[in-house]
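One protein chain omitted, others in place.
Lettered A, B, C, D and E in written order, each chain numbered from 1.
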Amino acid sequence: MALIQTTFADSVGSISLDHYEKRNALSESMVNEIIASLDKFKSQGARTVILRSASAEKVWSAGHSVDELPRADIDPLPYDDPLERLLQAVRTFPAPVIAMIQGSVWGGACDLVINCDIIIGDETAAFAITPAKLGLPYNVSGLLNFMNRLPLVVVKEMFFTADLIGAERAENLSLVNKIVPAAELEAEVNKMAQTIVSRSATSISVAKEALHALSEASSISPIQYEYIQSLRRNAYFGSDYLEGIQAFTEKRAPNFSKPAPKA
Amino acid sequence: MALIQTTFADSVGSISLDHYEKRNALSESMVNEIIASLDKFKSQGARTVILRSASAEKVWSAGHSVDELPRADIDPLPYDDPLERLLQAVRTFPAPVIAMIQGSVWGGACDLVINCDIIIGDETAAFAITPAKLGLPYNVSGLLNFMNRLPLVVVKEMFFTADLIGAERAENLSLVNKIVPAAELEAEVNKMAQTIVSRSATSISVAKEALHALSEASSISPIQYEYIQSLRRNAYFGSDYLEGIQAFTEKRAPNFSKPAPKA
Amino acid sequence: MALIQTTFADSVGSISLDHYEKRNALSESMVNEIIASLDKFKSQGARTVILRSASAEKVWSAGHSVDELPRADIDPLPYDDPLERLLQAVRTFPAPVIAMIQGSVWGGACDLVINCDIIIGDETAAFAITPAKLGLPYNVSGLLNFMNRLPLVVVKEMFFTADLIGAERAENLSLVNKIVPAAELEAEVNKMAQTIVSRSATSISVAKEALHALSEASSISPIQYEYIQSLRRNAYFGSDYLEGIQAFTEKRAPNFSKPAPKA
Amino acid sequence: MALIQTTFADSVGSISLDHYEKRNALSESMVNEIIASLDKFKSQGARTVILRSASAEKVWSAGHSVDELPRADIDPLPYDDPLERLLQAVRTFPAPVIAMIQGSVWGGACDLVINCDIIIGDETAAFAITPAKLGLPYNVSGLLNFMNRLPLVVVKEMFFTADLIGAERAENLSLVNKIVPAAELEAEVNKMAQTIVSRSATSISVAKEALHALSEASSISPIQYEYIQSLRRNAYFGSDYLEGIQAFTEKRAPNFSKPAPKA
Amino acid sequence: MALIQTTFADSVGSISLDHYEKRNALSESMVNEIIASLDKFKSQGARTVILRSASAEKVWSAGHSVDELPRADIDPLPYDDPLERLLQAVRTFPAPVIAMIQGSVWGGACDLVINCDIIIGDETAAFAITPAKLGLPYNVSGLLNFMNRLPLVVVKEMFFTADLIGAERAENLSLVNKIVPAAELEAEVNKMAQTIVSRSATSISVAKEALHALSEASSISPIQYEYIQSLRRNAYFGSDYLEGIQAFTEKRAPNFSKPAPKA
Partner (left out) sequence: MALIQTTFADSVGSISLDHYEKRNALSESMVNEIIASLDKFKSQGARTVILRSASAEKVWSAGHSVDELPRADIDPLPYDDPLERLLQAVRTFPAPVIAMIQGSVWGGACDLVINCDIIIGDETAAFAITPAKLGLPYNVSGLLNFMNRLPLVVVKEMFFTADLIGAERAENLSLVNKIVPAAELEAEVNKMAQTIVSRSATSISVAKEALHALSEASSISPIQYEYIQSLRRNAYFGSDYLEGIQAFTEKRAPNFSKPAPKA
């Protein structure tokens, strides 16, 4: 293991993202390491897991590894995408996962963080959803994750502008449970973890599993889903997606085409 | 066109309600003008639409044209009501609609505003849902709109008291995305519109459509719906509705009957 | 009637919990008195009901009567549990129920309060969900009540830590409609009640009933429910539940077993 | 009681429609008698109820009392319609209701019969759904009743042609459990009733209630329902409904207008 | 128009598939002609449409035009596939569509026929679903169409064997409304059409639309859908699909690979 650091003590596991040269981007390798750690913690009977960055930097995680996204013509966010498997691993982990956030959280990393059970950050925490910058059509389960956790107008603002939401606003929106000063962050997270460890692990894991089932209970009909999937397909076969990925790689602003006037 | 003003430039359409002698009430005529403008903007390839009042006044819109409501004995909020058609047009418009709010927003206008994708107001913005003053039974899809966007206790407070929610509280509740000083309102709205225009229109329209489908995914069984419809029918055939409309027309407080004691 | 006090005047009913030697615990006797009062108020045509404690104390209600919970081996929160019947009575009462809160609200009392339509407290109001301290697996409909009303990360924090949420944070979270100074609390509640009484009772009761139906519209498949029920059963047959109840009775901290490592 | 005959013996209740001069039409009076009998049987601990006509005639029941249907402009099949209340009483009766059918079953009587738990007829049994002859828009819960019980192409054939389905085809379609010769019908029904009485009433009533809940689990979104309700409203405000009722009263074939060509 | 023949008289439209050299395969051109005819019939106020083959041949329709299916790597049955658009046009046509069947009906043509409202055939009628012969993963809405209309074990037999179901068995299964001798088929279909024309078009179109909504009410969660979509994607990127299309084109039996043993 090279891209993350882990510890386990007193029923608390800790996973630190530690690949800052890539801004902790959630590459397939890093994702696999995290999933393996979660599996190990589960076998060790972890009662809480802390997910954090190894050190306080400007960026907590840059999100998807853009160079691992398909160039075009294929769904970039399928069910068996590495990140999707990680989200599933967090949702089904039988104890709470606490995200400890310092710095900015981008795109897929934002989806990862909101899938954690409890989120605590310092004043540098900030959150952005970036598919509108990449020309990428987000997947429906991901949209549902955000809808289940944030006010609808905020979900739309985040998806339509791709701009950062700062720490204070994130706290007001309950995007995070709380924001504390940087100097107190570790202590606050550890205190929360210790409280959880002192409670009944059985009672907690049943509640987590039931809330998970209820969270996925917003269902749509197959024909509606296929309609949305056809819109998504048109998008990932389209020019915006090509341009978005290209511009990201070239570290320049994308130059998206104007939409064709519609009948 | 006489009740609204419109402009279109740089992929941004703007619609200004401009019939203040009727407090911008959403009459069938005005609604038809708005829908026609949205259709035009769609054909022009608009990437954002701004919905606003023509000038800063005490009232943004008084809501439904009460003199266009049926007197009694017929559902006052059917699916093919003009306002319902407008809500549908906003929800299915293939780009974000930003509501820019100065002054108070009443009843049906409040439903219109929360169906917009992003809402920005100044300190005079205020919001009230008024069917409890009119004795009118609200439609279920309208209640779902509010439930999808606001905390349940707040939805109930608004529907049960019909009192105004002021700008600061509206911001805390995420009823609006943000409140800014009046002097900065237009600039803030334009900045948001420009950001959206710079992003991928394709990515945004897919996300909007998927969120729309998920918003309507709260379904109830036909028998439950028919039960609620029977309660609504008893209401619009009842004395409260007659008195509410009458009182509104006579600009006096309604004098609702006490409910009959129930078995 | 001995455990509560009631009044009825001007279409407003009031119920005061008045058994402070047991910290207003929701014993079967007290629950039956409250339900009987609600039935009486309904027959009297009440247009609003206020639910409060008889006097301002440190505790509003301690929640379930722990000594009435089954020792083990049987679902402690079945559909026909007295408290569940009370929640149903509040949800189906044909007029708004306002909770007036002074002091701390624990466990089942917290479920009762969030099922009220409008909640107003003073600075001493505080809220905790305690099953994780008792080793008790909460029921799915109860979890849905919280999910319908609070941000998901907050629901999890409350269920996983069992710690109190104070008045100011409760207001920011819309767990309550508003927090006012203790000296103004009664006046504020009465003003809200008077406003509601002046509105159309018919319009309000239809809206309440429809919102109730929509609140229960999050459905899951039988097989999912049976899976969760099996987890719950393992919990109430397990050692944590026995220890949690025992510790509570002995007024000491529980000493929960570590979860067995899982395959 | 005058329109029905009832008996109760050995835990089996029997209700015989006995108003042949009106072809056992399900008038409000007759419906109220049936519901009262079901309530009485419930209090007597009935383990099976048989619903039949008093004697073998050409018609089992003519269905809704057409002269009790509203002339126009109001939903003819609301939730609180007498027949709807009867369907609900049959569905929620805590023991099986067996329909014993001789002769033809029309319209609302057909909805009544398929809501019975078990249906046995002789060779004269025949079934028709008649709203297309009356110009009447059927209610959604009624359509769901048929969809839950019959192949979709058959539901459509019945609703679109209003023609009778004969005994043999009804048996093949499982519209009825079985068809037996007239001479054996009473014996067959009694044998089935005796078998049920010998089984566990508790096991049976739980299964019936659970199947009832699952039957109503096909839910649609409020906006879809309101769309269909608007179609229904246009229908009961329209000319076909007026002509259909008029023609029925005058015992002549209706002369429906051609549909207006659509855009 | 060259691939179909149409007539319109007495409110009944008729569409005859007439491209037997291609076994009436549902090519994009033929589909577009059928949709255009339906649109025309709608504008003419058609009260019934008959869909048939131009003459009695061995094959009613061969189904999808296999040479128009994508070779690989792209969903072969997306929402905007021509055949999907035709199914949607049939489902939303505001009057009944009667399928008149002589000869065998294959694959996509079978989906088309079961989406018709009423189906009448002669003794040569036979039905097969062929994706298992092509290695093609069927779409979820298509599977739901079959599940809504046929017993589950029969749906599976048809999808897993791809074998023909003959006329008599099809009648027993209610796959068709009825089977009549070839000499009586046209008369039977015309009689059914005339009956429908004599009924209330308004009542019928409301029932059809409501049944359509209820048919699509089987919804699944986004995450479930994405899981199935990932299975489908693996299939249309896989070797079976390539081989299936190739073998069909070469008019030989496919030689599918054995599935890899799974962990």
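In the analysis below, contacts are C-beta pairs under 8 Å (C-beta built on N, C-alpha and C of every residue); 3 or more make two chains touch, one makes a residue touch a chain.
The shown structure was predicted, so the numbers you read here are calculated from the model rather than taken from an experiment.
Contact with the undisplayed chain is limited, among E:R47, E:H64, E:R199 or E:R232, to E:R232. The residue touching the chain not shown here, chosen from D:A109, D:L143, D:V176 or D:L231, is D:V176.
Think of the hidden chain as still there; on subunit D it touches residues 11, 42-45, 47, 94-96, 114, 117-119, 148-150, 172, 174, 176-177, 192, 195-196, 198-211, 213-215, 217-218. Seen from subunit E, the chain kept out of the figure touches residues 131-138, 140, 143-144, 147, 151-157, 159-163, 172-173, 218-220, 224, 227-228, 231-232, 234-235, 238, 240-241, 244, 253-254, 256, 258-263. On the side of subunit C, touch with the chain left out of the figure occurs at residues 73-75, 78-80, 84, 139-141, 143-144, 216-227, 229-230, 233.
What we mean here is this: only the chains that are shown with their structure count from here on.
Looking at subunit A and subunit E, the chains in contact with each of them are B. When the C-beta contacts at B-E and at A-C are tallied, the pair with the greater total is A-C. In a homomeric contact, the two copies may use the same or different surfaces; for subunit B and subunit D, over half of the interface residue numbers are shared, pointing to the same surface.
Separating the centre of subunit B from that of subunit C, both taken as means of CA atoms, is a distance of 33 Å.
Annotation for subunit B: residues 140, 143-144, 172, 214, 217-220, 222, 224, 227 touch two or more other chains.
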